[in-house]
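And then chain A:
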Amino acid sequence: MREILVEPLARVEGDGGITIRAEGKKVHEVRFDILEGTRLVETLVIGKTPEEDVSITCRICAICTLSHRYAALRGLEKALGIEVPPKVQALRSLMHLGELLESHSLHVFLLALPDFLGYPNAVAMAEKYGPEVVQALALKKFANHVMTVTSGRMIHGENPTVGGFGKYPEKDILLDIARQAQAMIPFAEKAVGLIAGLSVPDYFEDDTVFMCCEPGDDGFGLMGDRIRISDGKVVDAKEYRTLTNEKFSPHSAAKHCLYQGKPYTVGAIARCNNLGERMNGLAGKLFKKHWNKRWLRNPVFNNLAQAIEMVWALEQVSKTVDAVLQYPDDPPIVKPTRQSGEGVGSVEAPRGTLYHAYRIQDGLVAEANLIIPTGQSLEDIEKYMRKAVEILLSQGADDSAIRLQAEIIVRAFDPCISCSTHMVRFERHDPR
Partner candidate 1 sequence: MERKKLDIGLYGFTGCNGDQLVIIHSEDKLLDFFASANIRSFSLAKSDNEQTPLDIAFIEGSISSQEQVEHVQEIRQRSALLVAIGNCACYGGIQAMELGREGWDRRFQSVYGENFFEVRTPIESKPIDAFVAVDFRLPGCPIDADQFFAVYSSLIRKTKPQMPDYPVCAECRWRENECLLLKGQLCLGPLIAGGCKAVCPSHNLPCVGCFGPVEEANVSSEFALLKEKGFTVEEIRRRLRIHSGSGVLKSLKNLFGEV
Partner candidate 2 sequence: MSAAVEIQNPYLPEPYRLIRRYPLTDDVHFFQVRAVDMDRALSLKYSPGQFMMVSIPGIGEAPFSISSTPSRPGLIEFGIRRVGRITDQIFKLKENSVLGVRGPYGTGFPVDKMEGKNLVIVMGGLGAIPLRSLLQYALDNRDRFAHLALIYGARTPGDMLFRKEFLSLMDRDDIQCLLTVDKDDTGKWPGHVGLPTVLFKHLTNLNPKDTNLVVVGPPVMYKFIVAEALKLNIPKHQILMSLERRMKCGIGKCGHCIIGGYIYTCLEGPTFSYWDVTHMKGLI
């Protein structure tokens, strides 16, 4: 037996990779490697105050910093017996919408689209799709602005804190945000059309399970204390361990998750498949127009799901601004009612369900368990990739075609930015 090592075409930077091992037409192994260095965040927060915990855990990821912050706040506040007033809830929803828009616009326009349209990056894409890129950047900028206004700065803003906010944005700024959001909707709608027009390969389609937070109010939403599963079950988030069943995988610094022994998918596509029917307004119309049964079997529709969610989020912004402004007085930060307790915070990060589970003892974190979305989709990522590679190999596809298809699948899951660009490591074992 001879081993042929096919070096990756592009330099591998950063922290993710794809490894494919094959012998003839037989696939030995298909791996999505998470090579991100280990940070042991769960051990670092032990012995810290809740405020310190929030400041640490949000730094797990710069894209979903606010989802981490939000999940942590919810988990910690449950543990500490804190009920935040409605103004705080509304402002938190607004910051969360900002993050969804920021993350989705980055992923859809700057990372995924260049792939489909055949460009190495968005700047190169700008030559032909100038106005689209400009508007996409404007949308992303707006989203960053929402995050800055609500959280204090673009990334790792400390303003959302345990029990409330340090400072509330001024009315004029919020009204301006609502106005800008309205103005962005036509572009977002156009983007849905553009993405819906791209052909989605179907050869690797397969069944799976979808999971997301149940908003609990018959609406579409990004947060809830229960988890809705596509098999019809609705489970309390406190039972998250029975849903996720984290296990170690030697090629991944992120743990893999299985639901009832099977892979599952989280993220925009899971939310749309589970709750899409509940969308109303323009987003609801677009969902009804574009959704079809293939969404249940093909992760690449996640790109379209994200585009529709952007329309939903933009429509949601002005309602949320109204909800914030409904309360003229800025509530002071709510103090804990107890110093020990347990709590699980679950929110929808842009790329899926995020859990922060805590036990607080005498005011300090005694135990923490954080389950990130990418880890939950990992088994599905590998499942779909494997199927695609098997079929492509049997069709005699060449390395670069396989590499591109694998990348498209991985990237569709929007796993995490540094993992989602150009990172295929391809090894082929061929008989001599």
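Behind the choice of candidates: all candidates are chains of the complex that A comes from, given by their letters.
Simple rule for what comes next: contacts are C-beta pairs under 8 Å (C-beta built on N, C-alpha and C of every residue); 3 or more make two chains touch, one makes a residue touch a chain; residues count from 1.
Note that the coordinates shown come from a computational prediction; the quantities given were computed from them, not determined experimentally.
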item	value
Pick from 1 or 2, the complex member that touches chain A	1
Complex interface listing, chain A residues touching candidate 1	10-11, 13-15, 17, 33, 35-44, 47-48, 52, 55-56, 59-63, 65, 102, 106, 110, 120-124, 137-138, 140-141, 144, 152-159, 161, 165-167, 248, 250-251, 253, 417-418, 421-422
